[in-house]
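One protein chain is absent from this view; the other protein chains keep their places.
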Amino acid sequence: MQAYSTTRSPAQKIVSIFKSFDLTFYIGLLLVLLLVVFGALGQFFIDQRDIRLGASSFSSPPSAEHLFGTDALGRDLLTLLILATPTTLNIGVVTAVIATSIGTFLGLVTGYFRGPLETGIRTLIDIMIAIPALLILVSIASFLPSSNTVIAVILAIFAWPFTARPVRAQVLSLRERAFVKLSKLSKRSDFEIIFFDMLPNITPFIAAGFVSTVSNAILAAVGLQLLGIGPIDEPSIGLVLQEAFFASAVFRELWWWWIPPMIMLSMIFIGLFLISLSLDRIARH
Amino acid sequence: MRLPVSYIAKRFLSFVVVVWVAASVNFIVPRMAPGDPIGAMVARMELQGEVIEDSAELIAAYREKFGLDGSLWDQYVSYLTSAVQFDFGHSLSYFPRPVSDIILDALPYTLGLLAVSIIISFTVGTLLGALIVWLKIGRSGIGLVAPLLLLGSIPQYLLAIILLFVFSFALRWFPSGGAHALGASHDFTLANFIEVARHGALPIMSIVLASAGGWLIGMRSMTITVTRSDYLTLAKAKGLSQLRIFYHYVIRNAILPQVTNLAIAMGSIVGGAILVEVVFTYPGLGSHLLRAINNQDFTVIQGMTYTLVLSVASAVLIVDLLYPWLDPRINYEDQ
Partner (left out) sequence: MRTPANGTRNLLQSADDRDTILSLNDLHVEYASATGTIHAVRGVNLDIRRGERFGIAGESGSGKTTLVNAILRLLPETAQISAGSIHFNDIDLSRLDNRSLNFLRWSRIALIPQGSMSSLNPVMKVGHQIAEVIKTHEGKRYNKDVRDRIERILESVGLDGRVLNLYPHELSGGMKQRVCIAMAITLEPELIIADEPTSSLDVVVQRQVAKTLIDVQERLGASIILIGHDMALLAQTAHRIAIMNEGELVEIDNVREIYHRPRHRYTQMLINSLPSLEHREERDIPPVARADGGATPLLDAQAVTKVFGYKGHLFAKSTEFTALDEVSIEVTGDFPMVTTIAGESGSGKSTFANIVLGFAKPSGGAVYYRGKDIARQSRSEFAQYRREVQAIFQDPYEIFNPVYTVDSLFRVAVKKFKLARGNDETMALIEEALRVVNLSPEQVFGKYPDELSGGQRQRLMVARAYLLKPKLIVADEPVSMVDASLRLMILDLMKSLRDELGTSFVYITHDLATAYQISDQIIILNRGKIVERGTPEEVIKNPQHPYSQSLIQAIPSPNPDIKW
């Protein structure tokens, strides 16, 4: 065995990645994880029947029986919010997974290769970025019956260019570096260069992009709910807030109805923002 | 300055394509909708006991507007033609009021709200971002603006609800909705102006507080880059005044990416603003859109979304066309 270590174990690598994050990152992660845990563990303690219309007394404040109180339709708000949390987080994650995959792939490919197809995709990216997605979505959602999955897919269709463009810009600068030429001289294929030489260099960018896509998707989905064109068959935090707001909960002093969903949404947005702030810093380092 | 022809041509092309996409989505979507939305709506209204005197007329108007007669291509061409002419037919719920009429009523409120809040948030955020770096406020400075940064991460509409609760419901400092006091005259008097300002204050504050943080962060990191540049070193060596260096060197260069980002962010700013209108029942396009959605007034929805996309695209075009005036290099970078 040599006296010097030549490679690091995967465990060491993971430890070093986590060491590179700062406090901002962990506060953000904590906020988001709290909600994830709330939504996941909560499922074991609830009874679906508590959210049927008129299951309990109407608009009753928090009590031992209803920890979060009930809404004007007599539903248990704690149960409702526990069921709503995964739906809302899912929209963000599904959108971001689709958009980041497509965006990263097309960003890598259009950054690395030259040709008419590349020109076409680049033009498409430029135009897509200029299209106000939320407004188009309003037009679609007000006609077509939509589910959260459909909304996530449509959001992803408009979101991928926001990943593709910065990835492409990064690749454009990376491909001019001598190490790419050296990889070619070592007989690495274009495919290997893209995935072994380029991709690791832009991982922090992709991660930061993923997090902001999650945040933007949730922002848009909640916005659609507020306009009354979001899906109503599944409870989501946005839907709870919309019902509370349009039942004038703010003015009727039904604080337990509108404040918890507000806090939960704020936790999501602030948490994701702190994470992406930290990832941005790492990417730019 | 030589006119960057290819740059301008590209921007116009982008504008046309975006508006065309919006119009086409509006054309396609109703045709994908299951059943006959208009018939369903009339039926439902009749069920609710509403008397629709002109129901036959209404259906005819709708069929004509949505061009359900003729070949699909003919329908498409006639739809695009009327979109260019800003003709969306008649409102279904306020028949026979033309959609464009409703839009023109609401548009000034939305544009006013947007213009004032974008100018304030962009100016304040950008200036603060530059000052924090330039005055070397450092870590404690970030602490000072941290609340602004956190607010910046929250959507405008959530902030709007909080402001509504705090300043309108709890403190009763500002009215909870509308743009004027009920029954107020529209004459231009100081009293009216204050009234309008009081009604606009909370919506504007929501948008400003929720977006200034973003401009601040962007300007801060760009200013750091500029302060490390060679031209800044030379400017100091030239013995120029601090104010001159700050304005002509720091701001003038660091603001360039901010302006590009303003164009990119325009869509989400407008999207956020219509939701803020909804929260404050501010009588702009957002509130009308909400009412149209509740009434299932499809012609109005379509007119509204089209108008909003058109506004966004126009604002982007204006910013893009102003850009070469700020950055003389544009024609070269473009190639």
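The chains carry the letters A and B, assigned in the order they are written, with residues numbered from 1 in each.
The rule is short, and it goes like this: a residue touches a chain if its C-beta (ideal position, glycine included) is under 8 Å from a C-beta of that chain, and two chains touch if they have at least 3 such contacts.
Just so it is clear, the structure is predicted and the values come from calculations on it, not from any experiment.
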Can you list where chain A touches the absent chain? 2-8, 177-179, 181-188, 197, 200-201
Residues on chain B facing the left-out chain by the touch rule are 5-6, 9-10, 136, 229-231, 233-241, 244, 248-249, 252-253, 256, 326-329, 332, 335
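In this text, only the chains that are shown with their structure count from here on.
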List the centre-to-centre spacing of chain A and chain B in whole Å, with centres computed as mean CA coordinates. 23
Within the complex, which stretch of chain B touches chain A? 14, 17-18, 21-22, 25-26, 29-30, 32-34, 37, 150, 152-155, 157-158, 161-162, 164-165, 169, 176, 217, 221, 264, 266-268, 270-272, 275, 278-279, 289-290, 293-294, 298, 301-302, 305-306, 308-309, 312-313, 316
Residue numbers of chain A touching chain B in their complex, please. 126-127, 129-136, 138-140, 142-145, 215-216, 219-220, 222-223, 226-229, 241, 245, 250-251, 258, 262, 265-266, 269-270, 272-274, 277, 284
